[in-house]
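The other protein chains are all here in position, but one chain of the complex has been omitted.
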Amino acid sequence: MAEEFEPKIVAFLCKWCSSAGSDLAGVSRMEYPYNVVPITVMCSGSISPLYILSAFSRGADGVLVSGCHPGDCHYIKGNFYARRRIALINKLLDFIGLEPQRFQMSWVSAAEGTKYTEIIKDFVKELKPLGPQTKLGRDL
Amino acid sequence: MKRTGVFICHCGINIAGTVDVKKVAKELSNHTGVVHSEEYIYMCSDPGQNLIIEAIKENQLDSVVVACCSPTLHETTFRNTVKSAGINPFQCEIANIREQCSWVHKDMEKATEKAIKLTKSAVERVHRNESLDPISIPVTRRALVVGGGIAGIQSALDLANSGYEVILVERSPSIGGHMIQLSETFPTLDCSQCILTPKMVEVSKHPKIKLLTYSEIQDISGYVGNFKVKILKKPTYVDPDKCTLCDECTKVCPVVVPNEFDLGLTGRRAVYMPFPQAIPATYTLDIKSCPGLLPIACGKCADVCEPEAIDYDMKPEIVEEEVGAIIVATGFDLYDKELMAEYGHGKYADVLDGLQFERLCSASGPTTGKILRPSDHKEPKEVVFIQCVGSRDPELHCAYCSKICCMYTAKHAMLYKHHVPDGQAYIFYIDIRSGGKGYEEFVQRAVEEDGALYLRGKVSKIFEDKGKIKVWGVDTLSGKDIEIDADMVVLATAMRPSEGAEELAKKLKIALDKDGFLSEAHPKLRPVESVTPGMFLAGAAQAPKDIPEAVAQASGAAAKAIAILSQERLFHAPTVAKVNVNLCTGCGMCVHVCPYDSLSLKDGKAEVNEVLCEGCGTCSATCLRAAIEVKNLTPLQVNEMIGASLGG
Amino acid sequence: MQKVLTKKSLPQWVKKLLSYTIYTPVEEDDHWNFVATDNPEDINLDYPLTTLSPKKIIFPQREIFLEFCDSTEGNPEVKEVLPAEKSAVIFGVRPCDAKALTFTDKVFGGDFKDIYYWKRRNQTTLVGISCNTPPYTNCFCVSVNGSPYSKEGLDILLTDLGDKYFVETYTKKGEKLLNLAKGLFKSPTAKDKKDLEKIRIDSKKKIKRQIKNIKKIPPKLKEMFDSPFWDEESMSCLRCGICTYLCPTCHCFDINDEITSSSPIKGKRIRTWDTCQFPDFTMHSSGHNPRPDKASRLRQRILHKFLYFVDRYQNYQCTGCGRCISLCPVGIDLLEVLDKVRDYGS
Amino acid sequence: MVSLEDLKKEAKQILKENKVKYIIGYKKSTNGLMPVPAFIKEPEEVEKLVWDPTCVFNLTRYLVDEKRRKTKEKEPDERPVGLVVKGCDSRAINILLQEKFINREDVYLLGVSCENTGVLDEKKLTKKIKGEKVKKVEFDEKDNFIITTQEGKTKIPAKEILANRCLECKANFPVIYDVLLGEKAKRSIDNPFESIEKIESLSTEERWTFWKKQLDKCIRCYACRSVCPMCYCDECVADTISFAVTADTTAEEKAQKIKWVEKSPVSSENFIYHMVRAIHLAGRCIDCGECERACPLDIPLRFLNRKLEKEAKELFGFEAGFDPDQPSLISCFKDEDPEDFIR
Partner (left out) sequence: MDPNTYIPKLAKITHIKEEVGGARPIKTFRTQFFENNNFSFKCGQCAMLSVFGKGESMISISSTPLIKDYLQFSILKMGRVTSSLHEKQVEDIIGIRGPYGNGFPVEKWKRKNLIFIGGGIGLAPIWSVLNTALGKREDYGDLTLIYGARTSKDLVFKEELEELRKKMTVHLSVDVEEPDWKEFVGFVPQNVLDKKPSPKNAIAVTCGPPIMIKFVIKALEDLGFKDEQIYTTVENKMKCGVGKCGKCNIGIHYVCQDGPVYSWAELKKLPQEY
């Protein structure tokens, strides 16, 4: 039997909420799939659409962007800017025909270890049937 | 190419139990730019740290990655370690292979693979880290306290008594806040005014405290250690220096408006003193209710004022102050009665809220301490107290618990019984929360000594019928329907952030939580700090709390402020934004998005005020030209980290 | 060798050539392009002009030179990557585009032969089609020593005689293609030859656009290097790469390493087209740029084609295809510029 | 009706009065149907100016060149540049003002209204008239163009030869100008995003197939960004070389230029390039359609920008280029911005 496809996910997590929330998942020993590799950034507002495109270009099967809930931003309003920016890139990715499941955004607070766990579990579950992302992957 | 050392911590079996640390070390030793790679059982231990120091010296390392637990735990530890070995602390990065890896995965092979990616990602980042030195800034050694309630008073006094100048700004004509309205306080039942007024007097007399009442914060700029504050001093139209407190003016004033101090149970004139012990002790002409100054429509008060203290030409004044730290103690308001129509509050005169009942009980109150119905001035014989009005009701009102209502309702029941020994107090409650020193005993006393009847359940209907307030409810313990013909109903309404707190928070750039209270920097470890450096929180502005808690937090905030003010210079994280002027076109989009006003345009190029910048990087993601980036987490670094995270 | 081939037999001939990769002009969204096909019926010789010339097959926009892998252990591995060995036939090559290849032949030849170019060049047979009517509004091949039935660079030239093609072979490669389907080709009759002559004379006449006195242009250009003329003429230029990328004679390129992994370093060294119209083309890494503005870049393009190349290889580096004129997004008209050059100062 | 004579008169006047450095307008081409950009310096040259529905170019792009030239000059001529702008072009002016790329006093805008029509699509027109030389293009006010060729007059319904963008245009007259020629004609577009909706209605895989086929054609001649008035960056993030280099630029800085996009014109890189361009134009693209027109391979690039224009409108109520004082799309937010896509 062929080995099951294991998607590669890059998760951009803001330092104060989502990264702390995912740490909490760790502290609470909540198990979730290993497919995700997190990159902690200061604020979801600092996530440039270029990062997302770069991740897909370098072969990510899925990309997650996660920040503080609206109103909870450590930097007051960074996540509001992120929400706009990410909405646009999300629409664009969908428009060019990337499977919508491959790009997700979430609000995960420092207390939501469980939510983070659930998000990753569901993400992996949704990505598996899609197989590898080859549309934007760099093929030089 | 940098010479990087990689150190992988076993964390006992916490990491090594799931991650093949030897394999990680081996894989990393082959990574470009890594000249040393080893693992050890506890990197954070003294021997572990020494191992890093030794390796740095032996291999002339110029950068270090420690693969261990979350950077929130030991980043500082290891940065200090490398510093002691002569490397700039910013040349050390942490790969979190515990919380993000070993603790959440079981399959050793896969977890090891992920740990390698995480560590490589940190290596790629550290390869491009700049050596940075903290940014040093001078400190203005004065403080601002916003809000003159008990929390603000306590903070101001603590600061002043430590030798720092304080500017205390209060929006109403007198300090004292809600505490000065209370009759007695739980659990000791000592007189609220008696314990507060000495502090208020101390504030007014303190040489280090500059008190600005009837004043509001208009604008704030600057940063920790160096805030510039603009305070709007509203005109009182009464010169306090001339006023002799003769009270002639109020006698002639033709206007009567509800008295805020008595929560509308009494009236006051347009020119008034809020309450007898008001600090500052002076009169205020309330311009909103005065028939009009320009042109003078009435002028009676001025006519009778012998010392000519009434000054209709008084203008708003902007006071500018420079301070190093700010304590926000803007307190609370009670939940708007308009929103609580189902309890008949505001509709039936004898349905009161907790604060109104305090005034009824107070010797200085409208009834001089007699508990009488507002409607007919009769002594109520049956009083229903209802807890959790507006609190703990996520569907319709506030989701949170207002925390103090259980205690003050018990106090109210007790005070009522003391005033009306033949009366009966009924208390509807969901459950009783009486955590706190002497609190549980206090509630028991209300039940046992003062016969308060606790009914577990919710009130379903309140309506007036033949001079009685009918209260229908259910006792969920017995399952029986309850109907009480009450003479008075007292609602323990929810505490809300005080009106205007949101607007102030925006000016101060302090985040609000979902309920509108001011957000602390960390719920456990930094409960009195706001997310904005140099700004601290005290009292009910942050969350519902009782007097001792408010006072404790106020002192805590003062201590935190003193920690800043006691230093000559402060140090600010140097991981701030920097502009590539060659690429910047001066479009100003970054200036627009910066939450800290740290960016500005100068000669058509963006410029960073490093002291204000918190390094969030929103500017960098906004810039279309990649002309601005945050040091040590640049797009190049993130891009390389993406590559490493995907195993290439 | 001269033959005739009935139009109906064309697919049959192509069928015999299926061991080759076969390219033919195909219409896609309003423009024509050379596309590989294995269906003989797809061959279309009645088309205007492809947007990109067959240069893109011989000298593809992207060519992998080598693959490398450099880990921290051991020596870097470098692997030469050569074009696949596969003979190809391009049908429907316009004479101007074929002639252009004779210029790139010169550039990619010389002391250092470009083996990537020559491998593709040598394994490709070019089957041309005469332009009985100008395929493009801006055709001017006649002005630059070309003709609508030029054989330069071609292995075979077909001329449409109505129901058949007049077939001429000029090389062994061309003859080989005919020999694969000997039976289909007949010897031309006298009438065929006469028809051919007539069509050819007519076809030249039909070309409307031209440069008068082109010989005067190179000496004029030599004097005009420092002229403000270039500033004026380049005002509307956008510094895009259309004129050069679409030019069948332009050959400039860039070489870059493109990596797929940074540790170990894995990647490819890749040649891509480049153009003198891009500002970074000549920019030194110090930031110094010998051709810093649009004016100097437009001048370079014109001078290279109508002066330097002439001096070096005794030919204009232009075959009169007209692509740069028709597709310039701001309507810069090469012929108008050259007219102005010729008349400049007089 | 825009009168060419009025335009010439105005142009002549401002040149005579030395009010402007020069005027960027349209003149007849020596070749092809469409007029070409004209840079008029002398009052007598004004006669060259033309204006009719074949004036497709967005001339605001030349303000980028003008600014580059000006920064190099030691004593720059501070007079404004005269510029002929259509409705869509004028929105570009607003964006350039919004982004402080130009100051209002840098330009003297000769606004021309498209009134009830728009500009022609060269390719559509060529097909209709099959190689004949066009002598005159008029609009008969009844949704038809009258095309005069040597063969005589032909009447063609506007819808059949108007540029695609004009069929969905919301700015048929200039929104900012110093002089306005023609009427501020009201007109209604049934569905301004009709073309986009067609693609949106495809399935994900169909959309992918569509775009893959289109973007695989790209030869990275960069005409799309060269012709775009919004692509005025000195150094594009899609470039692999550092452009904005001074003597102080360190070798590291140059060496560390990120390669978001490789130079190879392969599918993945073409996609990233065009998506980066689209995302950078979000809230800035004013739908002048120049990228699509300039593309030698007819890639429908306008759809990418148009899609984000649609989303900006629908999600955030944002329309670019109508108000130079509003913050740009991604440097502002509303509390109620949609977040239904966020978990």
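As written, the chains take the letters A, B, C and D, and residue 1 is the first residue of each chain.
The rule we apply is simple: a contact is a pair of C-beta atoms (placed from the backbone, for glycine too) under 8 Å apart; a residue touches a chain by one contact, two chains touch by 3 or more.
All values derive from a computational prediction rather than experimental measurement.
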Residue among C:50, C:262 or C:319 that touches the chain left out of view: C:262
Sole contact to the chain not displayed, among B:1, B:396 or B:525: B:1
Residue numbers in chain C that touch the chain omitted from display: 65-66, 68, 70, 75-76, 78, 80, 82, 107-108, 110-116, 118, 225, 251-257, 259, 262, 265, 267, 269, 271, 274, 276, 281-286, 288, 290-291, 296, 300, 303-304, 308, 311-312
Footprint left on chain D by the chain that the document does not show: 242, 250-252, 254-255, 257
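As a working rule, only the chains that are shown with their structure count from here on.
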Furthest chain, CA centroid comparison against chain A: C
Rounded Å distance between chain C and chain D, as computed from the means of their C-alpha atoms: 31
Chain centre separation (chain A, chain C; CA means) in Å: 47
Gap in Å, rounded to a whole number, between the CA centres of chain C and chain B: 72
Numbers and ranges of chain D residues touching at least 2 other chains: 237, 245-246, 249, 260, 262, 264, 266, 330-331
Set of chain B residues in contact with two or more other chains: 593, 622, 635, 639, 643, 648
Graph class of chain-chain contacts, one of line, ring, star, complete, other: complete
List of chain B residues in touch with chain A within their complex: 70-72, 96, 98-101, 103-107, 110-111, 113-114, 117-118, 121, 509, 511-514, 519, 531, 593, 595-596, 614-618, 620-622, 630, 633, 635, 638-639, 641-643, 645-648
Interface residues, chain B side, partner chain C - complex: 30-34, 120, 124, 640, 643-644, 648
Residues of chain A touching chain C in the complex: 138, 140
